[in-house]
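Some chains omitted; the rest stay in position.
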Amino acid sequence: MLIGKVTGTVVSTRKCESLIGSKFMEVRLIKNGKETEQYIIAIDMVGAGIGEEVLITTGSGARLALPDSKTPTDAVIVGIVD
Amino acid sequence: MLIGKVTGTVVSTRKCESLIGSKFMEVRLIKNGKETEQYIIAIDMVGAGIGEEVLITTGSGARLALPDSKTPTDAVIVGIVD
């Protein structure tokens, strides 16, 4: 899993029907406590806010955190780091 | 998921039968609002045009956005960024 800081939201009006209702967040990855130049877009499942440090699951495991595990995504925010 | 800008289309006449009818787009990845030197080829599901900023799902989740989830691909354009 990855750790990152939420830096923004991504709005997409024209999207696949199965993604309607998903909240896309832009997350800047953190390595060894330092912010990197790597970014990922993830669906939020824990009510994360901008500036919060979050835990992200990628790949097929990400979908298991969603109500519908057939959602076409590859990254989900699964926790907020204390 | 990744964000990128559509930079072109890829035409392949000789291809696997299960890919016939798929529209392949070349997408230049964007990180932190800047275009990178990284590119991905993705199947378009939302009618994206050249120059548009799009949201891409990779891996097994990508196929879930297609009419046939057994299509042999690993990247699909699932949304257009507003």
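Points worth noting:
Letters A and B mark the chains as written, and numbering starts fresh at 1 in each.
Definition applied: a contact is a pair of C-beta atoms (placed from the backbone, for glycine too) under 8 Å apart; a residue touches a chain by one contact, two chains touch by 3 or more.
The model shown is predicted, which means the values in this text are computed figures rather than measured ones.
Oligomeric state of the entire complex in this file, given as copies of the one sequence with 2 shown: 5.
Everything below uses one rule, namely that only the chains that are shown with their structure count from here on.
Between the CA-based centres of subunit A and subunit B the separation comes to 19 Å, rounded to the whole angstrom.
On the subunit A side of its complex with subunit B, the touching residues are 10-16, 18-19, 24, 26, 28, 37-42, 59-60, 62-63, 70-75.
Every residue of subunit B that touches subunit A in the complex is listed here, in rising order: 1-3, 31-32, 45-47, 55, 57-65, 76, 78-82.
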